[in-house]
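Removed from the display is one protein chain of the complex; every other protein chain stays in position.
We just call them A, B and C in the order they show up, numbering each chain from 1.
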Amino acid sequence: MRLPKKLQTPMIIINFKTYLEATGSRAVELAMKAEKVSQETGISVGVAPQFADIAAVSAGVDIPVFAQHIDPIRPGGFTGHVLAESVKEAGAVGTLINHSERQLRLSDIDDAVKLSRGNNLISCVCANNPSISAAVATLEPSIIAIEPPELIGTGIPVSKAKPEVITDTVKLVRQVNRKVTILCGAGIGRGEDVAAALTLGTQGVLVASGIVKAKDPYAIILEFADASKR
Amino acid sequence: MRLPKKLQTPMIIINFKTYLEATGSRAVELAMKAEKVSQETGISVGVAPQFADIAAVSAGVDIPVFAQHIDPIRPGGFTGHVLAESVKEAGAVGTLINHSERQLRLSDIDDAVKLSRGNNLISCVCANNPSISAAVATLEPSIIAIEPPELIGTGIPVSKAKPEVITDTVKLVRQVNRKVTILCGAGIGRGEDVAAALTLGTQGVLVASGIVKAKDPYAIILEFADASKR
Amino acid sequence: MRLPKKLQTPMIIINFKTYLEATGSRAVELAMKAEKVSQETGISVGVAPQFADIAAVSAGVDIPVFAQHIDPIRPGGFTGHVLAESVKEAGAVGTLINHSERQLRLSDIDDAVKLSRGNNLISCVCANNPSISAAVATLEPSIIAIEPPELIGTGIPVSKAKPEVITDTVKLVRQVNRKVTILCGAGIGRGEDVAAALTLGTQGVLVASGIVKAKDPYAIILEFADASKR
Partner (left out) sequence: MRLPKKLQTPMIIINFKTYLEATGSRAVELAMKAEKVSQETGISVGVAPQFADIAAVSAGVDIPVFAQHIDPIRPGGFTGHVLAESVKEAGAVGTLINHSERQLRLSDIDDAVKLSRGNNLISCVCANNPSISAAVATLEPSIIAIEPPELIGTGIPVSKAKPEVITDTVKLVRQVNRKVTILCGAGIGRGEDVAAALTLGTQGVLVASGIVKAKDPYAIILEFADASKR
């Protein structure tokens, strides 16, 4: 699936997780800061709010909105599940899949990528390490995001602490898939971390606490976007 | 937790599941039919739309809106999870827990019930059989809904096919909890099924396909509400 | 189900977990130490080795052997699952269910308890806290073991750190079930912890690392058994 005009590389995707700082009306406010930076810098910034906030965020901003997960189901009798059609109708243009905090069985990742494609949703599949990234790459998602789980939320940037994880991922993924967009994440907190990620061969970053829990999220998003320009 | 004014017994709760007929704008339309019946008959009717539709449904109607599930988590780093605070802020006044299509580990049911209480949400915990219902009753949720999974979606009403499941449930539950509201569900398709459920000792019904997939949902909800008056 | 002659209260059940110190031939050796203590003191000591060791341990000792888990299945096409009939035929007389490291959905606990009963296996269902213990008690297992997960493996005994967890459990459980044997566990490392557990109203302990990883397991089991005599 081709990426939409508003989501070009290099890109920044902000995962709101279930942080209170990015729940409900605060989700919309944070998304507006992301939109402002995107408009000012020309860098693509996407946001992934909680399911219940997708509609309000999509209505409030004109940047790409992602679900944080979809279930491998078709419409029917599935109480408490997340239907691709539902997040799509609420305004999402894509979805995270298999985040390390919401990991899926392999066959469910395969299904979720296919359902994303069938519903015209951008699939951003997360992976823990280079070998898992290569496995994911064969499923042909739109985006792969490599995040070593041991660094998530630590403030220790993967691009500094484990650069070889990124370069190995890029190398293994490119052996089986030349088109997929590759992002990295975990511990990204400063512009230089973003610049390093791009230098190591990725096309952007997937971030969460570094922005959501920042004192001044707008300033950090701007710093990330500026560091993405080369 | 006391039930709110708009959710008194006998009650009807409609689970929208992930049916396309009750997704997005159709979720709001269906909820408006439920509201209309409730206003006309004085019978409480609640609705449980998908997560992404909670906000729009809550904004569109003045009847109790339930989430279909919450995760046993507090705010933080939990991608793709459903936070009690999030569904609450979107407008939900309660949540289903442990539906047979979204079953939870026992300790997660315990957590979810406590989180509901802490967030002032009505907890409606589903159970498969009388012994599970009794176990759930000790956790003191607001509502228990007994649904034999083998009858869900069949159109064969539990109140006719397995009346002893309902009477056994009522008996076992009352031995450990005198206050909890008891609903039943599975296969409920006609007003007489609702009346039978009440006669057998429940205070209402949890229904899904019987209404969501009906040709004329308004007519069926009205039939159920009329059958609830005694 | 009545407890067998070799498993009378007060009792000690040793969970071998997946510790290398209690795998394969070391499982049999450890079980023989437990048997020796049981013979010397008259106190019942059971052991719960890994699945692959049940047969050798059962053949090697004449004390009660438990599986660490069974799946809620009947014989059939279930690859990689643990069948009650299988552990029974290998020599187990009972099984742990819902250990905090192998938690089950509520309906699966209900099924596993019923399958244990049907296969004449002693069911020892683990619970995290008093309210969960009460829920479990309504399912009428043979034994309940209360273990606050935050103390497991810490060496901080539940009987000292959280005596109210034990007394609350005993109180809540007895309101719904007068017959079930109640054990406690987590952090139990010395004889006085065992004595305290009994004083607080339990009929024994479920232990793991306190014995399995001890320098001299025989000495610790003996200390526990002596402390159980009153």
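Quick note on the criterion: contacts are C-beta pairs under 8 Å (C-beta built on N, C-alpha and C of every residue); 3 or more make two chains touch, one makes a residue touch a chain.
Since the structure is predicted, the reported quantities are computational estimates derived from the model, not experimental observations.
Q: Using the touch definition from the header, name the shown chains in contact with the chain that isn't displayed.
A: The chain that is not shown touches these displayed chains: A, C.
Q: I'm checking contacts with the chain that's been left out. Which of C:Q8, C:T23, C:T41 or C:T167 qualifies?
A: C:T23
Q: Which listed residue, A:I109, A:C124 or A:A227, touches the chain dropped from view?
A: Of all options in A:I109, A:C124 or A:A227, contact with the hidden chain holds for A:I109.
Q: So which of C:A34, C:A90 or C:L106 would be touching the chain we can't see?
A: C:A90
Q: For subunit A, which residues touch the unseen chain?
A: Counting only subunit A, the missing chain is touched by 98, 100, 103-107, 109-110, 127-129, 131-132, 134-139, 172, 175-176.
Q: Touching the hidden chain in the full complex, which residues of subunit C are there? Just list them.
A: 15, 17-20, 23-25, 48, 50-56, 67-69, 73, 75-83, 85-87, 89-90, 96, 99-102, 152-153, 208-209
Following the convention adopted for this analysis, only the chains that are shown with their structure count from here on.
Q: Chain adjacency by touch: line, ring, star, complete or other shape?
A: Drawn as a graph, the chains make an open path, so a line.
Q: Could you say what rotation angle superposes subunit B on its sequence twin subunit C, using C-alpha positions and rounding to the nearest 5°?
A: 180
Q: When subunit A meets its copy subunit B, do both sides use mostly the same residue numbers (more than half shared) or mostly different ones?
A: Copies use mostly the same positions to touch.
Q: Taking each chain's centre as the mean of its CA atoms, how far is subunit B from subunit C in angstrom?
A: So the centroids are 37 Å from each other.
Q: Compute the distance, rounded to whole Å, between the mean C-alpha positions of subunit A and subunit B.
A: For subunit A versus subunit B, the centre distance works out to 34 Å.
Q: Mark out which residues of subunit B touch at least two other chains, giving numbers and ranges.
A: Within subunit B, the residues that touch at least two other chains are 100.
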